[in-house]
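Take this structure first; my questions come after.
All protein chains but one are shown at their positions in the complex.
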Amino acid sequence: MSEKVAVSLKINGKEVTLLAAPEQNLLRLLRENGYVEVKCGCEEGDCGTCTVLLDGLSVKSCVTPACACEGREVWTAAGVSRQERIGRLLRDNFAKYGASQCGFCTPGMMVTGVNYLMNNGVPDRQAIRAAISGNLCRCTGYKKIIDAIYHTAQELRRETAGEGML
Amino acid sequence: MGYQFITADSVPHALELLERYGRDARVICGGTDLMVRLHLKRLPECVFINIRNLEELRYIREEDGMVCIGAGTTLSTLENSLLLLGKAPALFQAAQVFADPNVRHSATVGGNIGNASPSADSAPPLLAFDGQVVVARKDGRRLLPIREFFTGVGRTALEPGELVTEVRFKPNPDSAFVKVGLRNAMAISVVNIAASVDLAQDGTMKDVRIAVGAVAPTPVRAVCAENCLRGRRPEEAVIRQAMDAIQTDIKPITDVRASERYRRIVAENMMRRVVLKACRICENEGGAGR
Amino acid sequence: MSEYQVLGVRTPRTDALLEASGQVVYGADIVYPDMLYAAARYSDYAHARILSVDVSEAERSPGVRGVITAKDVPVNRFGYKFQDQPVLADYKVYCKQDAIAVVAADTEAQAQLAAEKIRVEYEPLTPVLDPVEAMKDEVLVQEGSSNVVAHIKLRKGDVGAGFAAADKIVEEELSTQKVEHVPLEPHVALSELRPDGQLVITTSTSRAFAYITQLLKILRMDMTRLRVLTPAVGGAFGGKNDVSLEPWVALLTLKTGRPVKMVFSRKEEFFTTLRHPYRMKYKTGLKRDGAILARKIEIISDSGPYVCLGKDTLTKASVHAAGPYNIPNISVDSYLVYTNSALGGAMRGFGVPQVAFAHEVHTDTIAHELGMDPVEFRRKNLFYDRGEAATGQLLDSRAMRATFERALELEKKSNEGREEPRA
Partner (left out) sequence: MIKKGTGMACMFYPNGSTGKANPAGAFIKINHDGTAVLNIGATDIGQGSNTCMAQIAAQEMGLKLSQVRVVTGDTELTPYDAGTGACRVTYIAGNAVQKTARKAKRLLLDAAARKMGLIHSGQLVIEEGEIFLRYWPAKRMTIAEAATYSERILGQPIIAVDSYSPATMPLEEESGQGMPFEVSIYATQIAEVEVDTDTGEVKVTKLVAVHDCGKMLNPMLVEGQIEGGVVTGIGYGLYEQIIEDPVEGGIRNPSLATYQIPTSLDVPEDMVIDCVEIPEEKGPYGAKGVSEPTCNPTAPAIINAIYNATGVRIRDLPATREKVLFALRELERKEEG
């Protein structure tokens, strides 16, 4: 490993400065500093278990250079699932609709789900199915994950409609 | 020496860094290709020049009839661009099936063509539009036709110190893209193909440009197939002729993903599908592909 | 409904909220103070004698605290009925997935770097990779044993008589491929020597007791000195049924006195067990009206270089090979064959997915050769309430026809758009 450099970024709402090697990926930077909810299933960009929000967009942290995150904002599954409304509602619906079994792909699915819901996530099963197509799951067959995101989108839509937002 | 990672804070700064580090420099933006090669230990020590912060390279705009896309523009931006949906459906459709949504949030156009994989999904549309690559250097810039940009597997015509800053092309609404992988997401193309057609009033194809990926060391124009179609109507017999002709345009290999024979059959069938799609002809009117 | 009515309820998993917020602890998330990381050196050949293993350069590599080879393993053979699998390759490598040495270092990168510096001298032997070829025993995978390591026989009634009385014989060959479990969580194991002298191994496994039974023999320990903990498991599907990296981390801890952790890369995950590929021959004798009189089945299973669970899998496959049909005369001959290809092990379905593919495609072939609708042919031959299995066991098979008719009903109903509310 080459000589490490300091990277200052915001993780789950908290300013932190961490040491990263130039060639290190964001996944390793996060896991080595205790954010172990970001999972490593392949480290080759093929499985999605390492998905995090980077500046509001869901990305695969294993193919994101750690040093490129200087001054950026990262949210992990632990962070988004505490976030009011979208994250918390999706977390509860993941449980309610049986969207997880072994739980290893679940953090990545949660972040991808939150990303979908934050970017005008319409309650449309085919759109949701496409949105999570970068997150592999071997246990659930994807159906109940789509159910959870779909029902969350519906509930959010009812709320915003209720508040006369639309 | 070990790796280094330097973030450029402007294009001139990036060019200066590229100049200084020459062959040791390696431009990185999304990182979805380079970080995988790094993990697989197929990327020797280098100086990463990070251009991810350069907002001036992230745009899609129309300038005197040309669509100009900044090299740092992500695939998800392309996928959500109404301009592309309307004026350059081939590139829009390619962006939709590129890898997966989360990779599309990071991967950039400049990165995709810079990586120069034979199966790069953004290449066939740019080739079919006969686009150009704007290449900047410390002391100026040059316009490189995209058909001269790819020189081999993973190799481009870029010289050390040069940076792709934009791709530009004359858009065409009568264009389309088709991809065949081994599954419907996160799939590296076994064959991808784009077509751009200038249709006359009477329905004949005044001009037609077809570009095919994953069937040669670089994406290629299917010149022989184009010749069969140019000036004629997209009828079944004409297309059948072009389907034979395309076999001479392509030199597919057998690899872990698919065999040469499979790529040849799919290439001709997808050529038929993409030409009909570009001409907005519903596919099953024209009978079965071969 | 009262909180005390707990069964028959759509209750979420008790850890569902923890899973959704990423707070479940898997093996890879566990960190001990001054822990070392391990990396393995795998074989370069599918079949070769090992002349020498030189770890000196690896031992001098930066950050390295210990290297183990077969010499460090108290008992270097393990397995279930067949003790044929080495913990680390000693005088021979049997497949390209065999590990020869394992390095423990301060960081994972240092361990991997050092592992590449291990020099192995081989005397290459011709590998036998095709099971049918291997059955000729021209090249022996395991010395002193035929490559046909098990022949499972099943005889019910008299197939000869059945074929003689048949109006029609249908023969068919079918085969299945090797597949990987692909649990999203790769294998992981940690070992720690606790102050009281107990060696505690934490590993992602479906069968901790099967593991500790093997590890006790390998490490020559008893249940007071060894303990296996199972953290949350990120999917197994049968791929975490057999010991692999656990003895390596245990021995490295014993050698260095420090906790050791090893997490398989996705590539190494493909080196663990795979589903056995089967080559199957089906021969069925029938009456013109579709009644099945006799079925003869032959299965060749490529076990890779060790038996592992190959024989148990092939037994369960043989018992179910004829399918859920009333067949008076059945004979099954199944051969488990050693090869130098990748090792077979348990995977979801344990041999029966292979034969289910075979007997259900064979059933369709038969129906079409008789000019019958495959649904009608099944309706005629499926188990009734008291089906007799190929083992002669009488089954309570009421559910066979219940699922059959219900599936047809749901298929028809969903085509008419009136989908059942339950789904």
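Labels A, B and C are assigned to the chains in the order they are written; within every chain, residues are numbered from 1.
By our rule, a residue touches a chain if its C-beta (ideal position, glycine included) is under 8 Å from a C-beta of that chain, and two chains touch if they have at least 3 such contacts.
Small disclaimer: the values here were computed from a predicted structure and weren't measured.
Looking at the complex as a whole, the chain kept out of the display touches A, B, C. When the omitted chain is restored, the residue from C:T107, C:T176 or C:N326 that touches it is C:T176.
In the complete complex, the hidden chain is touched by one of C:E3, C:D34 or C:E416, namely C:E3. When the whole complex is considered, the residue among C:L129, C:I169 or C:M372 that touches the unshown chain is C:L129. Among C:G22, C:G66, C:G310 or C:G349, only C:G349 touches the chain that is left out of the view. Residues of chain B in touch with the missing chain: 100, 180, 182-188, 256-259, 261-262, 265-266, 269-270, 272-273, 284, 288-289. Think of the hidden chain as still there; on chain A it touches residues 41-42, 44, 46-47, 97-98, 101-104, 125-126, 129-130, 132-146. Listed here are the chain C residues that touch the chain not shown: 2-15, 45-47, 95-97, 127, 129-130, 152-156, 172-180, 182, 205-210, 212, 223, 227-238, 240-241, 266-267, 270-271, 274, 312, 315-316, 318-320, 323-324, 332, 340-342, 346, 348-350, 352-353, 356-357, 360-361, 364-365, 368, 374-375, 378, 382-383, 387, 389-393, 395-400, 402-404, 406-408, 410-411, 414, 419-420, 422-423.
Here is the rule we go by: only the chains that are shown with their structure count from here on.
With chains as nodes and touching pairs as edges, the resulting graph is an open line. Rounded to a whole number, the gap between the C-alpha centres of chain A and chain C is 32 angstrom. Along chain C, no residue makes contact with two or more other chains. Touching of two or more other chains is recorded for residues 1, 43-44, 46, 136 of chain A.
Interface residues of chain B, counted against chain A in their complex, comprise 1-5, 7, 28, 30-32, 35-36, 38-40, 45, 48, 50, 52, 76, 99-103, 105-106, 184-186. Interface of chain C with chain A (complex): residues 10, 12-13, 15-26, 28-29, 107, 109, 181-186, 232-235, 237, 263, 265-266. For chain A in complex with chain C, the touching residues are 1, 36-44, 46-47, 49, 76-78, 81-82, 90-92, 94-96, 98-107, 110, 136-139.
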